[in-house]
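With one protein chain withheld, the remaining protein chains of the complex are depicted in position.
Now for chain A:
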Amino acid sequence: MDDYQTCPKCKTTKYRNPAMVLMVNACGHALCESCVELLFAKGSGACPECKCPLRRNNFRVQLFEDPAVDKEVDIRKRILKEFNKRQEDFPTLREYNDYLEEVETIIFNLVFDIDPTNTNKMIDNYKKENKDITQKNRNRQSQEEMELEELLEAEKAQQSEKANLYVNAELEEKKQKHKAREKLIDELMFSDADAKSIVASHVQATAALAKEQPKAAAQPSSGVVKSSKFSSGIQIGLRGQHTNSFLPIPKQEDLPLYRYTAPVFDYDGPPPPPIEKLGKLNYFANIRAANIAERAGGYTEAMSCCRALQEALGGLFYSPQLTHKTAVLATNSSTQDTDDMETT
């Protein structure tokens, strides 16, 4: 795929050398590295395709196959440095969307060179109006970046600690083995006891040591635990200093307090007795008693009795009404249909 990309200036060199790297400039055209050097060695500084003046440091290594994409990515990065508001800065979703639309329009205009004067004016206006918010957002972003970096560092530190501990444990083991061996040799050399019994006792001792080792290793390694909070509860580090704490708490309007209103059921029938009174009114004599399994699950006869009574008494006052939709439409359309039938 790389072989398809040709440098528009020297044309041949790209085919021959897939390792050749294309650089892209501010006006969106690509040039291979050697051509770039050539261009600026002569000191001319004009793009071979569109003749706009260029600077050496404006050439970046191309990341995308299509140089137009690279141009857009560049412009976008530049613009978003200025236009860095977030959703929290807008009171409604609609306004946030309008802002995003504005940003996209600006980027689009710059990429395709539509109306550059107006666009630049818009950018300048925006910059003037929103200098402080932009600055604050930049600070917030940098703070967040720093927090992320801290987290990453903490992780790395943990990992390196673990690795160290492991290495240390291994060293310790080796040392101990070495010591045991030396002890054995010394005893064999200097003591008067039987050689076999000395060896046997040593074997036992090493076995006992081996059992202790895993137990010791299983104990949690007490490395340096980084505390994240002071004893009073305040958090250490920048994590505690959210920019929100600098802003004043937004004032809540004085809304009326919530008041509970019990739901009213319209049974459209004579009211059934409430579930609590069913036992007293002797309804349960006429209903199947709940067996032990059902009662364990929380079911009582009152529930089914109450439900049956509600359904029985509900709707008794109902008088027939037309609620079905097509019957209403039929009265309109049937007149139309009869007209059709008459004409045909």
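Everything that follows uses one rule, which is that a residue touches a chain if its C-beta (ideal position, glycine included) is under 8 Å from a C-beta of that chain, and two chains touch if they have at least 3 such contacts; residues count from 1.
As a working rule, contacts and distances are computed from a predicted model.
Visitor: One chain of this complex is missing from the view, so tell me which of "Sodium/potassium-transporting ATPase subunit alpha", "D-2-hydroxyglutarate dehydrogenase, mitochondrial", "Two-component response regulator" or "Cyclin-H" is its UniProt name.
Guide: Missing chain, UniProt protein name: "Cyclin-H".
Visitor: From the list A:F40, A:Y99 or A:Y283, pick the residue that touches the absent chain.
Guide: A:Y283
Visitor: Looking at A:P8, A:P48 or A:G314, which makes contact with the chain not pictured?
Guide: A:G314
Visitor: Taking the full complex into account, find the residue in A:C7, A:M20 or A:C305 that is in contact with the omitted chain.
Guide: Touches the omitted chain: A:C305.
Visitor: Could you pull out which residues of chain A are in touch with the chain that's been left out?
Guide: Residues of chain A in touch with the missing chain: 265-270, 281-283, 285-287, 305, 307-327, 329-331, 333-334, 337, 340-341, 344.
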